[in-house]
Structures are given as structure tokens and as C-alpha cells.
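Only a single protein chain was left out; the remaining protein chains are all shown in position.
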Amino acid sequence: MNEPILQFKKISKSYGNVLANNQISFNIKKNSVHALLGENGAGKSTLVKILYGLLQPDEGEILFNGNIFSTKSPKESMAKGIGMVFQHFSLFESLSVKENLILGLNEEISYGALVKDILAISKKYGLELDLEAPINSLSAGEKQRVEIVRVLLQEPKVLIMDEPTSVLTLNETKSLFNTLNSLINDGTTIIYITHKLNEVIEFCNDVTILRKGKEIETSETIKFDSDSLATKMVGERINPLHRNNFISSDIIKFRVKDLSCKYNDPFLTDLKSINFSVSKGEIFGIAGVAGNGQTELMQVLTGEDIRVQSGEIIFNQKKITFSKPQERRDMSIGFVPEDRSGHSAVPELSLAENVLLCQFANNKFTKNGIINNKSISKYANEIISKFNVMTEGDSSKASSLSGGNLQKFVIGREILSKPELLIISHPTWGIDAGATQYIRNELIKLSNQGTSIIIISQDLDELIQLSNRIAVIYNGELSNSLETDSLDIKKIGLLMGGQSE
Amino acid sequence: MNSFIPRLELRDQNSTIMNFMSPVLAIILTLATSAIIFLIMGFNPIQTLYVFFVSPISTLSGLSELLVKAIPLALIGTGLAFCFKNKIYNIGAEGQLTMGAIFGGGVAIYFYDSNAYWLLTMILIAGSIGGVLWALIPAYLKIKFNTNEILTSLMLVYISLYILDYLVVGPWKDPLGFSYPKSRPFSEAGRLPIIFNGYRVHAGLYVMLTLVFLSWFIFSKTLIGFKLKVSGHSSMASRFAGFNQNYLIYLGFGVCGAFAGLAGIMEVSGPIGLLYRDISPNYGFTAIIVAFMGRLHPFGILLSSLIIALTYLGAEDAQLFLQIPSAVGFVFQGLILFYLLGSEILIKYRLKFI
Partner (left out) sequence: MINFELIIGVIEIVMIATTPLVFASIGELVTEKSGVLNLGIEGIMLVGAVMAFITLVTTGSYIIAFGISLLSGVLMSVLFAFFVLILMSNQIATGLSLTIFGIGLSSMLGKEFIGIPIEGLNPWYLVILSFLIVFLVSYFLNKTKNGLVLRAVGESHTSAHALGYNVILVRFLSIIFGGSMCALAGFYISICYAPMWQEGMTAGRGWIALAIVVFATWKPRNVLIGAYIFGGVTIIQMNLQAIGLRLPAQLFSMAPYVVTLIVLVIISSNQLRIKLSAPASLTIPFYKGR
């Protein structure tokens, strides 16, 4: 049990000037669950991509069962017994489950034999599948099952799981752990990538903590509790946030009434009779697992997609259901969609030019259709200095900024305009701890100045930290809101999994 | 594994030097390739290249001819930039040019005996309207029915050519023209004046320069230019900013149609003076190369229109003096665009030898 199956020896990998992996060395024991813990950008993905043959290391080597392991492609890695289940599913959306499974196999196999193998695996590990269904008709949990079966058909000795629970409901997570446990019983070794502390403590035997491309520590998980793990992962203690000073109020700023949208599109989730309201100075959180209608709701709220079937949206007593984004901005509503690369910002344009994407009420960015370069550059520099954006200047391209800095810029762009309502989706998705903390503080400051804020996020901790009330979106339906102060986490968990009581 | 094959590596920032150097590199590679082609065909490459690229512009009349060819190319190329910047692939400028010639030519033929001072203006306006209307068809079909604009704009090229053909052999045929399929000559008041006596370069040059300059102003200083740029980079960002995508598509096609239509009617009311079948040696298609070669920047387009115009002249001279088929001009145009697209990779990526 204690002999190592995998040994990483001084693995280094850089992208341009960024050292993603810096001399990483540690061992993984045979038949254990080994966690790779770290924040986004810590180097977890790079490391396993090297193991899986998607990337070549600049330096260092890997030993597999004591022999030097080199791989040039995922195919080669799979043939040698390394399988990987990706966080963002690498499935072919318009192909069927069966076709996806066939694609995962190296050798030709008859359909009959394949079905037999699949049934055996499904039964053994509790993974049920409809072989003829196209992938785009499946839920996130079902898609993950397809991914797992696809890898298991290859009988891997080492299974890499990349943030497997990030898109799962509580129940789905439970059944995933059952599956993984029976795999361990069969002698498989699992490399478990995560940033969730409780999963490491509950489920993993050993943990390697990575931070900024370096290995911080490798040891047995029993030596840690969540606090000590968090400290190692983040590097410094996080100061607890102070909630905003909103006290319940009758001044309703924004209200959504019986809003329904029907798209007739298998790639989109219909919105069903959504109701909620937000008061002046309140932060309202919308929780939920990805793909339950968040994107669609966000687009209706921003006015980017106004295929509203029934219901209305009211802001300051005015119906804005069918208002266009610019009309909403003119009424002092600000938006920050989830994706900063190509949605809230254009990577190929300079920061100053990116300012011009948001023409707030009474801006001085243009006059008679002619751009006032001085004005946008001044505004960009104001964001850069007030929100601590690390960049060479306002003429830098947005693509040259790190995720956290670009997010600070994009959010700062809205906050500086002092909107009456800010609608923001996943404010800290995929950015480092420092920037996360900074952004959350800024949002609280803004709400204390009287701005109402709607936050859509999958990060429940974030919503609990920031919001005054939380509602859960599931399959296009929004639950009643719950006061955060008297919140029952279990209830939220159930709602996220589609169970109302 | 393959240590002598260079690898591509993404640059952090686009290379500014390569942005300007890649057209130069493309031209050098094209010259080198054409020298090889000439050598294979049994010609002296140096002498042939001289006939092709130097001698056509070594006289004043040669320079005048260069400008005559560059006028439609630069004008249409600039118009195409309004579409291409927004990643709308209007490749039917040839049809829009033809329609411009038909509309404007129709006015000219109707008033064939008029010498009114407003006639030329009317003709030019009618020409642009013809181009705009023809260009708005693919725009409308794309917006309303999601139809691929590459295919529709192209089909419309063939249709417009048949319409022109019908008109010049049918209703608009010159009654005094024997059996030739051509229209009456336009009246003097319907002709674009020439700039220098004895040379063919005409007042269309001023129109073209004005519109190129105006386009530069729109692209670099105005919100409309900004909107086109944002939409081209990311339609999501454009929607987020609240820019009306459909409006931008109509605008791009409309402007391109106007410019192409104007190019068509200026060709007809300038050097040609009447309508017949072959009014354009593929200017509408070649302008696509001009637009890409000029990096969709109006001044770049102006410069590349001169270079591509030279391939036309060179091909004519080569046929005349060396009996090389003039189609070799198209070969060069194709090659230039190939090399240009290929060398563009050096803007975003760097070559790394390991």
C-alpha cells in the first residue's frame, strides 16, 4: 500500500514568462486518493496535463511504477494506464453517448462487446446511461457519468479527476463518491484535483498543496483541518468580511414579476415564472449549479436577449422588460457578465477602448458620434488607480492583464459610474484570493452607498458572505428567497439539487 | 523529435513590427515565386519581372493607367473593410459594382442626348443606389433568414451579370451599334472629366481619395467605427455594449454596396463611356485581396490597390511583349494573398527553433 505508483521529479513548465510549474517533486502512493489542492492558477492543471500527455514538461521527469514515464499524447498515456476525467467535459455535444464511448476506445470493438462492457461497468460502479441519447440532452451529472465510463472502459491504473464536483448537485456528488470508493476497492489510484477543503479532508488519503506553481507540502490529510489547509493553500490568513449595513427596507428598487422565456433550443434553459425583488442598498444572491438558467436570466436582466414570453421587469416603477442594454444603462443600471474574455471586455482592445463598451448615463465618452479619447483614457486611468489594477497603462490590451486584474477593471468600470443597480454574474470566478477579497469588499462598499446589487454565482460561500438574501435557481425556476442571517445550508443544498423540501 | 522544424509560440502581445512587415514579406515571397514560375516557363526571370513590375509605370501614361485601375480597387477595398472588420464576408462586390453600372448607366442612357450640368451627379448617385440595393439583399437575407452571406452575395454576382448581359443585347442596345452587344455612348455631360489632358486618369480619383479619407476618419475617430471593430472581435461584447448588430450588418453591406456601385459607375462613365458585357476585369473580387493586404486600414488599402493595379498592368504588358497569358496576373494576386495570410501568423505567434 505504501509504495509509490507515481513519482514527480522536479517538473517545471513555463508559458512565456509565467512559471506554471516550478521544480515540483512528490510521490503518489499506490491505491490511494491523492488530492492536488490549490487555487486557480496554482499549477494543478498544468501538472496533470503533463502526466496525461497534453503538455510536455520543460524539465524534470515522472516515474511510473519505478520506470521512467514519458508520453507525447493522451492516447499514449491512456494506453499506459493513465485516464483523466475533465472539469469541462470533453464530450461531443451532438454525438450520442454510444458514439462518445466508442471514441474513447483505442481499438476497434464490436457494438455488442462494447454494450456488454458498458453494462458491466455501469452495474459495478452504479453509473447508468442511455446509450442512444445525444449528449446535449444530458444533465451535467449524466455527462460526467459518460466521461467516467469512457475512461473506465480503458481500465486505467491511475484516474485523474479534475474538479469533479464543481458542476454537481449534492446528490450527484454523493453518488460520485460512491463510484470512486468502489474504484479504490478495485485497486485504482485516484488523483483528485480540487480547491474544496472539505472534499480533501473527507475523501482523500494524501494531499499535495500547490501555490503559484510551487509545491508547498505533501503529507497525509489526517494531519490537517480546514483551517490549516486553507492557510497553506492561500498563503495568508483571510480577513473575514463585514456584511453591508443594509436593514430590511420597503423601498423596492427592482422587481421581476412572473418572468417566463421560452427558447425552443436544446442548448438553452427556458425560464419559468421567475419572481424576485431587490430593495435599495440590498445585495440579492442567486445561487445554483451551472446550466440551470443563470446565463439566460442574466441576458434578460441586461437586455442582451429580450425574448420574453410573459411577465415584466420593473426598475424604479418603470417597466423595462423590453428595454435595450443602452436604455437600461441610461437609467443607471450597470452589468458585469460572467465571461471577461470576449463578453464584458474585448481582449484585443486596449483598456481605454474597453471603457467605451459601457456608455453610462451622462458620460462624456463621445460627442456627436466622435470618440473623445482624452475622456475615455482619463476614465480608464481612474479605474486603474482606484481599483488597484496592475497594468502598464490604459493603452495596454485587455488580454495582457491577469484574470484578477481584468476583473477588477471590468467591475471598477461599473462601480465608478455609481449605478443605482448593479447586476453581476460570478464576480470572482477563476481569480486569485487577493483580487477576490478586494472585489467583495468593493461590492459591499458600493451597497453601503445605496446601490442595489444582484449577484448570480455558483460559489455559495461567496453568496453567504455578501448577500442579504439568497434564492436558488434550478432548471429555470427561482426559489423563494431566504434571509442569509438565518440560513439553513442544508435547505440551500437541497434546492440546488432540485428538491424543494 | 523534429528539432529543425520551427515551432509556433503564442506571443503575449501582437507584434507591431510584423504587422507592417508581413505585407512586405508577402510581396518579396510573391516576387521570388513568380521568378521561379517564369524560369520554369522558359523566360528570363529578371527581364520578365522588369516587364511586369517596372516598365508599366516608367512612363507618365503608365502611371495614369495605374491610377485608373487603382481607383475602383481602393474604393471597393475600403467598402469591403466596412464588412470585413465586422467579420461579415461580403464577397459579392463584383455584383454590386455591376448593379451600380446598370443603375447609373440606365440614367446615362435615358438622358443620352442631354447636356444638363446635373447629369453626372445624377448618374453617380443612381450608381451608388444600385450598389446599395444589391448589397442590402444578402444583408436582409442574413438578418431575416440566417442565410450565409458568402453564398448569397456570390449568387447575386452571377445574377447581376446576366441582367447586364440582357440589357446590352436587349432593350439598351445601341440602335446604331450594328450587332455589337453594347449601349449607346453616354453624352459628354454624363462622363467623368479627365484630370490631365492626354491621360485617362479621371476625376473619380478625387472621389476615391475623399471616401478613403472619410472611411479612415470613421474607423479611427467615430463610435460607428468602434462598433464595427468590437462586433468583429466579439459579438457577445457587442451585444453587452448594446450595439445593434443588425444595424451594423446593414451598414457594412450598405456602405460597401455604395462604394462598389460608385466604382462601377465611375468605371463606366469614366474610361469606358458606355455599357457592355465586360465592364470589370474582376475588380470586385480582386478588391478582396486589396482589402486584406491593406489590413482593412483605408490607407493600407490605398497603398495595396496600387500594388495590385500594377499586377493588372504588368499582366497586360507581359501578354503584349512576351506572349505570357495575362491570366498570370490572377496567379500573382492569389499568391500575394496566400503569402500575406500565411505570414500573418508571425503577428500573433513567434517562430521558435528548438
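To keep things simple, chains are lettered A and B as they appear, and every chain counts its residues starting from 1.
By our rule, contacts are C-beta pairs under 8 Å (C-beta built on N, C-alpha and C of every residue); 3 or more make two chains touch, one makes a residue touch a chain.
Because the structure is a prediction, the values reported are computed rather than measured.
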Touch partners, limited to displayed chains, of the chain removed from view: A, B
Chain not shown: contacting residue from A:Asp265, A:Glu392 or A:Glu483: A:Asp265
Identified contact with the non-displayed chain, of B:Leu156, B:Met236 or B:Leu251: B:Leu156
Residue, one of B:Val24, B:Leu39, B:Leu320 or B:Ile345, that touches the chain absent here: B:Ile345
From B:Ala241, B:Ile301 or B:Val328, residue that would touch the chain that is not displayed: B:Val328
Selected from B:Leu192, B:Val212 or B:Leu337 as touching the chain missing from the view: B:Leu337
Touch residues of chain A, complete complex, unshown partner: 15, 53-54, 73-78, 86, 90-95, 99, 102-104, 106, 108, 264-267
Residues from chain B at the interface with the omitted partner, ascending: 8-10, 89, 91, 141, 144-148, 150-152, 154-156, 158-159, 162-163, 165-166, 170, 285-286, 288-289, 292, 324-325, 327-335, 337-338, 341-342, 344-345
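By definition in this document, only the chains that are shown with their structure count from here on.
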Averaged-CA centre spacing for the pair chain B and chain A, given as whole angstrom: 47
Chain A-facing residues of chain B, complex: 1, 9-10, 12-14, 221-224, 226, 229-230, 233-234, 236-237, 239-242, 244
In the complex, chain A residues that touch chain B: 16-17, 72, 302-305, 324-326, 329, 335, 337, 339, 342-349, 353, 356-359, 366, 369-371, 397, 399-400
